[in-house]
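Contents: one structure, followed by commentary.
Removed: one protein chain of the complex. Kept in place: all other protein chains.
As written, the chains take the letters A and B, and residue 1 is the first residue of each chain.
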Amino acid sequence: MEQLDLPNERSQGHRGVDPAFLVWLENAGVVVSSITIVILAGVITTSVVGRTFFGSMIPDDLVISGELMVTLVALPWAYITAERGHIAVELFTNWVSDRARIKLDILAAVVGLAMIGPLTWATGIALWQAIDYGSYFDGEFFLPEWPGRSMFFLGFFMMLIRLFLILAEDIARLIYNGKTEKGRK
Amino acid sequence: AKAETMLRWSDGQPNRGVNSETLQWMASELEKRSNGDLGVEFHWGGALFKSKSAVKGVGTRSADIATIIAAYTPKELVAYSVGDIPLPNSDVWVGMRAMYELATTHPALKKMFDDLNLVYLTNLSTSAIEILCKDKFINTLDDLKGVKMRAVGPYGRIFKDLGADVARLSQAKVYNALDSGIVECNQNYMYSIEVFKQNDVAKKLTKLDWGQHLAFGVVMNKETYEGLSDANRQVLQEVSSDFIDQFARRIQEANIKALERMTSGDSPLEVAEMDPNEKAKLEKMGFDTVPNWIERANDAGLPGQDIFDSYMALVAKYEKIRDEKGYPWNN
């Protein structure tokens, strides 16, 4: 599981077609996710300290933790995708030509779209239903479901757009035979 | 021989204990009474989808049948969550019969299930709520003050209002929590205390016999239901109704046997009951939450007061039947 801390791997990744707003949004996704982690650690620590020393705790902390989890997990996806940072098995394809490599990149983007497209749609429907029903969580304040579901949908939606851009870029690279490589670092 | 109609049945729990045994009884009765027309394929432990998604999962026919829990979808099932109001209604058979009749006859509940693309089949219960503690009994409401306690749902909120320090843990983690002292007490049900071996680490049982969680149900996808033959729908309804008698009998027996086993042996459980005056106060606090529920139901555009009154009338009706005729399995 834990494909952690891969600095070289990361720098091999390159950004392709880069609309400035999308780049900004993707980076904002990582920033918001980072802030969410701090809030999560804070909520749990406050809850334990409050319970141990003051006999009180944050109401609905379980629901809040769940909302923070979906947010922090979903928002960095587009950024990772833009950096081509998703883990893949490279051993069997190390020997292939540059052109074949581009074809494999196109395959990866297409397969990615086949996963992320339906998930974006499904989480979008779920968000719409949660708003339509006015769904809420059981607990002290009956907190609404839509905030977490929005963040989750947003994470998939941004990743979907980035996957389309990557696919377009790779097809262009294939057609122009590697002449659009200026995006590479 | 392969059944004519295979029903895909999803349950969030692993296949052990009274719940799954009685659900499997229901499956085998369906097959038997339909002469093999209706078969069931279980997916336990939320392998297909989690309990949180059960309403949607059956509505969209990801599964044909599933167990629903109102606490996971409180808005969608608000009318049905009347069964979770903390009331001194701890008789499993009476409670289940009342919920069953309410869900199958009250127009607001029928419309609710219909809107969710569901057909209501039958229901489940946790059985009466008890309190297990490491080293104290809860004789009075004051005994709850400052107690580190694992509790859930509307009953848990009342314990919290009474000054208990409520921690939220899954029942599976309570053993460790009691042992290490993260919690001193646990809200649980008799058979379930033994299932999770909590009597190993906590020895004082306050036999509260307060109300039960009744807002559990078994539902079927509407198109699946409409696709069945008239004869098979008849079978389904009969088996669903019989399920209540089966389940109530089995869970009561399981509770009695669990108490017998836990109070005998080398290191027996000590049992006490709450002071009756204090318990009356507790029950009053439960009744005081009724207006909140009615308000929540009204907010959802439902006749909250009417649903509640109908439910109470049905509880009274089945208490009377029980008192006059006894439980059906004793006749």
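Just a few scattered comments:
Throughout what follows, a contact is a pair of C-beta atoms (placed from the backbone, for glycine too) under 8 Å apart; a residue touches a chain by one contact, two chains touch by 3 or more.
Quick note on the criterion: contacts and distances are computed from a predicted model.
Missing chain, UniProt protein name, picked from "Ancillary SecYEG translocon subunit", "TRAP transporter large permease protein", "NADH-quinone oxidoreductase subunit L" or "Formate dehydrogenase subunit alpha": "TRAP transporter large permease protein". Taking every chain of the complex into account, the omitted one touches A, B. Of the listed residues B:169, B:202 or B:274, the one in contact with the hidden chain in the full complex is B:169. The chain that is not drawn here is touched, among residues B:138, B:177 or B:294, by B:177. Only one of the listed residues, B:43, B:203, B:233 or B:249, touches the absent chain: B:43. The chain omitted from view is touched by exactly one of B:20, B:62, B:104 or B:140, namely B:62.
Looking at chain A, the residues touching the absent chain are 1-9, 30-31, 33-38, 40-45, 47-48, 52, 61-62, 65-70, 72-77, 79-80, 85-93, 104, 107-108, 111-112, 114-116, 118-119, 121-123, 125-126, 148-149, 152, 155.
Listed for chain B, the residues touching the missing chain in the whole complex are 14, 41, 43, 45, 47-50, 52-53, 56-57, 60-62, 168-170, 172-173, 175-177, 179-182.
As a working rule, only the chains that are shown with their structure count from here on.
Computed centre separation for the pair chain A/chain B is 38 angstrom, with centres defined by C-alpha atoms.
Listed in rising order, the residues of chain A touching chain B in the complex are 51, 55-57, 61-62, 126, 129, 133-138, 140, 142. Of all residues in chain B, only 56, 71-76, 146, 148, 153, 157, 165-168, 296, 300 touch chain A in the complex they form.
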